[in-house]
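And then chain A:
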Amino acid sequence: MSILSDVFKSTKAVILGMKRTLSEIPREKWTVQYPDVPVTVQPRYRGQHLLHVDENGKEKCVACYLCAAACPSECIYIEAQDDPRPYEERVGRDERYAKVYNIDYGRCIFCGFCVEACPKDAITHGYNFEISVYNRADLLKTKDDLLITKQKQSKNYRVALSTEDVDSEYKEVDSVGIKFRL
Partner candidate 1 sequence: MSELIKVTINEQDFEVEKGARLIDVCREKGFNIPSFCYYSDLALQASCRMCLVRIEKMPKLQTSCTITCTDGMIVTTQSEEIEKAQRAMSEFLLANHPLDCPVCDRGGECELQEMIFDWGDVEERFTEKKNVEPEKFLSPIVANDPQRCIVCKRCTRVCDEWMGEDAIEAGNRGVNTVIGTYGGWLNCSQCGNCIEVCPTGTLLDGVYRHETRPWELDQTITTDVYGSDGMQLSIGSRGGLVHRIVARDRYVNGLNGEFLDVKARFAHEFVNHPDRIKTPLIRYKKGGKLIPATWDEAIHFVGQKLTESGKNVGVVASPRLTNEAIFTLKRFAKEVVGTDNYAVSDRYDLSVFFDNLSAPLATHKEIRKAKTLVLIGGEPEEEQTFTAKQMRQAVRNDGAKLIIVNHTPIRLSAQASQFIHINPNSYDAFVLALTDSANDDANAKKLGIETKDLADFRQTLSETEGDTVVMFGGDLSPQAQSVLANSADAFDGTNAKVLFHPLPLYNNSVGANDLMEGKKSLSEVLKNSKALLIGGSLQEADTNLLANKDFIVVQELFETETTKYADVVLPAASFAEVDGTFTNNTGFVQRVRQAIEPVNQSKADWMITTLIAREMGADFGYNFSATMVFKAIADSVSAYEGLRYPALKDESKPVQVKHAISAKKDLSKEFDVLKSNVEKLSDEANKLTATPRVGHKLHRLTTLTSKTAQFHLLAHGNPKPENLLVSPLVQFNLDGTPRTETADAAAVGVTDRINLKVEY
Partner candidate 2 sequence: MEIKAIGCEPLQLKRMHIKDGHTLKVYQETGGYESLKKAMNMSQDDIINEVKASALRGRGGAGFPTGMKWSFVPRQSPKPKYVVCNADESEPGTFKDRYLLERDPHALIEGMLIAAFALGAAACYVYFRGEYRYLIDIMDKAIDEARAADIVGKNILGSDFSCEFFTHTGAGAYICGEETALLSSLEGYRGHPRMKPPFPAIEGLYACPTVVNNVETLTAVPQIIEMGGKAWQELGTEKSGGTKLWSVSGHVKKPGVYELPMGYKDLEKFIMEDCGGMLRDDKKLKAVIPGGSSVYIMNAEQIVGKGVTMDYEGLVVGGSMVGSGGFIVMDETVDVMESTKNLTEFYKHESCGWCTPCREGTDWLVKIFNRISEGGGRPEDAQLLLDICDNIEGKSFCPLGDAAAWPIQSAVKRFPEDFKKWLLNKTNGNGVVANI
């Protein structure tokens, strides 16, 4: 074996090794500079819940407790309230609404059963995943934290990469041209 063939072999190996690296250099970058740069997530990502409102800003939730019943980790707590006022003065869309709507994110496993159970399309998973807190008690989110009107104002509110905003009907999102590349 000559030194020359060693040099040749090793050079070839280096070039072969670098080929992958070099070919990737001109390509689009996939790395996101999180948290310096905010991220977007897949449309079907299951983040912090959103409580939706109808076109007049009335809460869609009628406090039927089905999400709480479906929840495997029993993290949803609701207290219903009668609201016999006319529609214009009501809090919710129907004559019954959730006075208290709490989700304990210390227990939530983001399984999405609550979303499936909801007969009124009032609760969906949003895209916020930044729910870590310093105090365990703060993991309990109340209706104020969950309502879409409130969340929209929060800096944590984020959307999927999609032409549609989430608070229009969630279901339409995946049918309307979603880009699967970031």
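One rule holds in what follows: a residue touches a chain if its C-beta (ideal position, glycine included) is under 8 Å from a C-beta of that chain, and two chains touch if they have at least 3 such contacts; residues count from 1.
Behind the choice of candidates: all candidates are chains of the complex that A comes from, given by their letters.
As the structure is a computational prediction, the values presented were derived from the model and not from experiment.
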Complex contact for chain A, selected from 1 or 2, goes to option 1
Within the complex, candidate 1 is touched by chain A residues 62-66, 68-69, 79-84, 86-87, 93-96, 119-120
